[in-house]
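In this view, the complex is presented without one of its protein chains, the others remaining in place.
The first chain written gets the first letter, and so on, giving A and B; residue counts start at 1 in each chain.
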Amino acid sequence: MARFPALIRRAAALAAVLALLPAPVLADAPRPEIPRGKGDKCVEPTEVMRRDHMKFILRHRDETMHRGIRTKKYSLAECINCHVPKAEDPARQVHVSSPKHFCSSCHTYAAVTVDCFECHSDVPQETGVAKEDLVVPVHGSAPALDLEQEAARMAQAGGGAE
Amino acid sequence: MSENRTTDNGRRQFLGGALALGGITVAPGVFLMNVAGAKPAHEAVTSDVRWGLLVDTTKCADGCDACVRACQAENGWGGPDSNEVRSSDDQKAQWIRKVHLRNKQTGSTHSLPLMCQHCEHPPCEDVCPTGASFRRADGIVLVDKHICIGCRYCMMACPYKARSFIHEDLHGQKVNAPRGKGTVESCTLCVHRVDNDREPACVEACAAEGRRALIFGDMKDPGSEISQRLKRLGVRQLRADLGLNPGVHYEGV
Partner (left out) sequence: MKYDTFREVEGSKGFWTVFALFAAMVAVGLGAAWYMEHQGHWVTGMNNQIVWGTPHVFAVFLIVAASGALNVASIASVFGRVPYKPLARLSGLLAIALLVGGLAVLVLDLGRPDRLIVAMTYYNFKSIFAWNIFLYTGFMAIVAFYLWTMMDFRMRDYNKAAGMFAFIWRLVLTTGTGSIFGFLVARELYDSALMAPMFITMSFSFGLAIFLLVLLGLYHGTGRPIGDKILMRLKNLLGIFVAAVLYFVVVFHLTNLYAAEHAGAERFALLDGGIYTQLFWWVQVGLGSVVPLVLLFHSGLGRRRSSIVLASILVIIGGLAQMYVIIIGGQAYPLNIFPGMEVTSSFNDGVVAAYSPSLPEVLLGLGGVGIALAAVMLGVRVLRFLPDSLEDAQVDPHHARTETGEAEAQPAG
């Protein structure tokens, strides 16, 4: 019985040391090769997207599903359009099952399961949507503005932590 | 948010009314649809609109399945290249099916498509434990597959057998119609098209066949063709006795 507290103390000390180590020291494994997307930059700064992409996608998912808001920014289909190159030969198309796919390149590395592509297309497809909504108008309704603000807030938080 | 909505509504009703007037004058038989629902992509749908469908069974031909094929092509289910390769016929998705009727008394026959009836009081929504089955403000009944746990209680509750359960892993889904193993799905009234001012694929296909047995539109807009047609004698809802007030109506049966 008396050994328990000692064990816990030792485990806590080890955890603290590990937490203080800079990440590269632990990650001796090769880093993932992340394919570049089209265009100059993503809808948010890379650091923000790295940390919080799922928050944007989840939020947009619910807005689209339940309220019919179909802006392109943060839309999963647009992520795929930009980040997954469309192969001319369908047989050579990169799918999420391949480590070269944009999403799996990182998710495999981080060992985080993606539950998007059980249902969603993992390759670019024509959405049939003609509208250009990547830029949300300033006079847009509340939810669109919320997303903008959220992005700004996250950018700040993310920048502070780096 | 509610303030926003009311001002938007005022503007849109005005626009809708003006455009609807224009729509009627374009040409006989050619309507500008969905004008009242023409909304910018960043605006939420509202209950100022209720989408509905009228099936004119007198124009629906026995043996024609253009609507079914169009739905399959649009939403990526069923058909000869179905991505449900292991499921039996009874296990494969059936978003829309052609039904053949014969009156037991008179022997008269009818043919009609049957799909999700987009009820105002959908039993599937009532029974869904997680709220994955829901009715959008504009009357379209959908499954939020992100929170569907695959309990299939909605399928037990639906009086029209309009829902399907995915029995296997799928590949090659359409970008506009995500579908996957272990969740329930049904006709979405082509919500991705409706939100972009287009008609459902089945309606378009029926018109392309030259039949126009399917009329789609906003039932809350008194000027819309569907609103006018719903006033006619012999238009009814299926299982109207259940009081669900479906958005799909049938004429001539």
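Criterion: a residue touches a chain if its C-beta (ideal position, glycine included) is under 8 Å from a C-beta of that chain, and two chains touch if they have at least 3 such contacts.
It should be emphasised that the depicted structure is a prediction, and the values quoted were computed from it without experimental measurement.
Asks: Can you pull out the displayed chains that the omitted chain is in contact with?
Replies: For the complete complex, the undisplayed chain touches B.
Asks: Check each of B:64, B:116, B:148 or B:187 against the chain that is not shown and name the one that touches it.
Replies: Residue touching the absent chain, from the options given: B:148.
Asks: One chain is left out of this view; which of B:166, B:190 or B:219 touches it in the full complex?
Replies: B:166
Asks: Which parts of chain B face the unshown chain closely enough to count as touching?
Replies: Chain B touches the chain not shown through residues 86-88, 90-94, 97-105, 110, 114, 123, 125-132, 147-153, 155-161, 163-169, 181-184, 238-239, 242, 253.
Here, only the chains that are shown with their structure count from here on.
Asks: Would you mind writing out the residues of chain A in touch with chain B in their complex?
Replies: 61, 63, 65-72, 77, 80, 118-121, 125-131, 133, 136-137, 140-144
Asks: Would you pull the chain B residues touching chain A in the complex into a rising list?
Replies: Going through chain B, the ones touching chain A are 1, 4, 8, 39-45, 134, 136-138, 142, 144-146, 169-170, 172-176, 178-181, 183, 191-193, 195-196, 198.
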